[in-house]
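One protein chain is absent from this view; the other protein chains keep their places.
Up next, subunit A:
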Amino acid sequence: MEEDFRKGEECPHLLDLIPNERDWMVKEVGGGGKGFGVIEEKKLELRLGLPGSEDWPAVMGKQEEHSVESALSLGHYKLCKTSGINPSSVGAKRGFFDTVESKTEVFQQQQQQHPGFLQLQAKGKDLSPKTNGRAEQQSLERKACGSSVAHGSAAAPSRNAAGANNSSQTRTATTPVVGWPPIRSFRRNLASTSKPSLESENGGLETAIKPENGGKGLFVKINMDGIPIGRKVDLKAYDSYEKLPLAVNELFQGLLAAQRDPLAAGNQKNPEEKPAITGLLDGNGEYTLVYEDDEGDKMLVGDVPWDMFVSMAKRLRVLKSSELSASSLLQLGAVTRKRTAAEC
């Protein structure tokens, strides 16, 4: 069986399908956070299931026990004409999507195969198929395939048939296709026909861009250790982590200097003499930037993509880096970051 499946000639793409950069797996995903995060990290949990067990939700139930909320396995996949009687033959070290792809190849080119299940297990266990699986498989073959299909022609699938068959199946959206996207005509021109009719009143279009409107701004509070007065910063004004520390510096530089030397508070003559607040994100500075997310957890700024950060951050805080070691940030794995303990 294993050989069947692994025939190099029949499955020419098997080995090519695993891109090098993909982290395809073999980890038991426990406490990996929500599915969202897992997608980001591209963890795939693959499990080998037994042929004959049909109940995908039941299997999913088992998954929960292993706290695998983030599992991306697809459950039982009954494929006609695969040789996967021994699921392990699929090979434990195969990305889930890859395998199904390769099975498709096999599927098209082999006529007389039994259907098999395609749940792959990361752990590489060798599961021998139960004997009762076979009867089920055959009934499944009848059910799923239909006789005419199972013995159909061995026409090799043209993988890019989509492109070949129809000129309208281009991958770029440049040429407008009739009736695509499938929306009614009155929706097509909505953006261009709609205009606010209060132009005269404001001397211009009333759009959502005016800052006083607060239309597009996302202002969050930001406090700094040792400074009683907080500020607000507009996260939408920046598009990356580069500019945020500079903004923080601008907000607090003066206040910080005033705290340290009250006598110089009113002295605006030499702004250069105020020490800049640096190293907020790389752990090297006197201060570190953290944020509170929508669940109330304190997180280090810089871990997640900028856009996601903007959507999650509810307030910011500039902490003294020396405080970090004592804080609950440790529990979130902040220790994995390389930090030099800053002396205050």
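Methods note: contacts are C-beta pairs under 8 Å (C-beta built on N, C-alpha and C of every residue); 3 or more make two chains touch, one makes a residue touch a chain; residues count from 1.
In the analysis below, contacts and distances are computed from a predicted model.
Undergrad: Any idea which of "Transporter", "Transport inhibitor response 1-like protein Os04g0395600", "Metaxin-1" or "Mitochondrial ribosomal protein S22" UniProt assigns to the chain that's been left out?
TA: From the listed options "Transporter", "Transport inhibitor response 1-like protein Os04g0395600", "Metaxin-1" or "Mitochondrial ribosomal protein S22", the omitted chain resolves to "Transport inhibitor response 1-like protein Os04g0395600".
Undergrad: Using the document's contact rule, name the residues of subunit A that touch the chain not shown here.
TA: 19, 22, 34-36, 39, 42, 56-57, 60, 72, 74-75, 77-80, 96-97, 100-101, 104, 143-146, 148-149, 152, 155, 157-159, 161-163, 165-166, 168-173, 176-188, 190-191, 194-198, 201, 206-208, 213-218, 236, 294, 307, 310-311
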